[in-house]
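Data first, discussion second: the structure below is written as structure tokens.
As you look at this complex, bear in mind that one protein chain is not there, while each of the others sits in place.
Our next item is chain A:
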Amino acid sequence: MAGPGGGSSDVQWCFSQVKGAMDDDVAEADIISTVEFNHSGELLATGDKGGRVVIFQQEPESKNQPQCRGEYNVYSTFQSHEPEFDYLKSLEIEEKINKIRWLPQKNAAQFLLSTNDKTIKLWKISERDKRPEGYNLKEEDGRYRDPNTVTTLRVPVFRPMDLMVEASPRRVFANAHTYHINSISVNSDHETYLSADDLRVNLWHLEITDRSFNIVDIKPANMEELTEVITAAEFHPHQCNTFVYSSSKGTIRLCDMRASALCDVHAKLFEEPEDPNNRSFFSEIISSISDVKFSHSGRYMMTRDYLSVKIWDLHMETQPVETYQVHEYLRSKLCSLYENDCIFDKFECCWNGNDSVVMTGSYNNFFRMFDRGYRHDVTFEASRENSKPRSVLKPRKVSTGGKRKKDEISVDSLDFSKKILHTAWHPLDNIIAVATTNNLYIFQDKVN
């Protein structure tokens, strides 16, 4: 069955792998909170609520099966953040990893930024596959020999060893955020990055940890006048002076750092007027933008609010150029979704490598893809039942009308505890990583 992907409608998505514990009892620390491919797609990082980062590496394509893309296997696991306690405010700081962003690779080592609510860390992940051996100053166990027994000089040589992947924190960027960090974004200059919390956006230099520049501050002089918060921010992929930030009111502001040091005044304001017919108690909540992502081309940006995905042309501020309904059938259920807290869920969205397809998650472990060219959309489910290797994913459908067709699922049967908030698309290939609560599913297109 055809599905969107790569601009053609011939893509068939197949199950490839699933990572994580298979039992139904989910430990809270294992809940995946972020997923990100690196720039080559060879590495896939996940962060979880327990503050750990797990990096998977794609195996090189095997010669036996040249058509089959390599599998992702664990490459490195490390504890990025620990829970902290702010004694001054009597507050616990969660160790949950909110975002991971990879730096473009400059040498043999890999670097990534990971952040929790308050602190950003730069991690270096490097391989060690040789070790020096042949010291004649030391015994086997490492103790130094009595110098009187040493009669020759021998230079140690490097010998191969089993591959060891080490992760070490190279920088810690702390104490710059009063509110909770929701985004980090590496600049195209590869030297600076931004971090955003509810009210402020800060600019950092990767080498400097004791200082950051505040570039956006929407904190009102009087907090009682607060009406909106920053929900996400991202640098433009090519223009190092440009970034956007989205708000809880459904607006996106594009800022140019060349205009002034403090970018409180936007260069562009993207806002779609609200449809008065859709007004409800919860209109404000569902218009809050949970994610904003530039297209790879830099020409468009995508925003995700509770019910839809919108594509904006940077040249047109008045309305999005495309709007895709993710789960419009939930509009009549907003009250229950408010009661069970689902209405506050922050879904992310992502582009495929050539910007022809966008993807986002939904409930019941469903995720949706929208093909922009073919105006084609499809719903898939990440579940154990569809987990046979290379089994083709079957499109799912939610029945909205009175009659439920066979194979359709009714809105009331949807499991709202199974939500897909985080998805990632390989930058070059049709490989996607979809995070359910505590499992990571990897799907690939069927290669024939």
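Throughout what follows, a contact is a pair of C-beta atoms (placed from the backbone, for glycine too) under 8 Å apart; a residue touches a chain by one contact, two chains touch by 3 or more; residues count from 1.
Quick note on the criterion: contacts and distances are computed from a predicted model.
S.K.: Given the choices "Large ribosomal subunit protein mL44", "Immediate early response 2b", "SEH1 like nucleoporin" or "LL-diaminopimelate aminotransferase", state the protein name listed in UniProt for the chain not shown.
M.R.: According to UniProt, the chain not displayed is called "Immediate early response 2b".
S.K.: Quick one: which of A:Asp30, A:Glu71, A:Asp256 or A:Glu284 touches the chain that's been left out?
M.R.: Considering all chains, including the one not shown, the answer is A:Glu284.
S.K.: Where the complex has a chain not shown, which of A:Leu88, A:Ala108, A:Leu153 or A:Ala261 is the residue touching it?
M.R.: Of the listed residues, the one touching the omitted chain is A:Leu88.
S.K.: Give the residue, chosen from A:Ser80, A:Ser183 or A:Thr231, that touches the chain omitted from the document.
M.R.: Once the missing chain is taken into account, the touching residue is A:Thr231.
S.K.: Please output the residues of chain A touching the missing chain, sorted low to high.
M.R.: 86, 88-94, 96, 117, 178-180, 182, 198-199, 219, 221-229, 231, 248, 281-282, 284-285, 288, 335, 338-339, 341, 344
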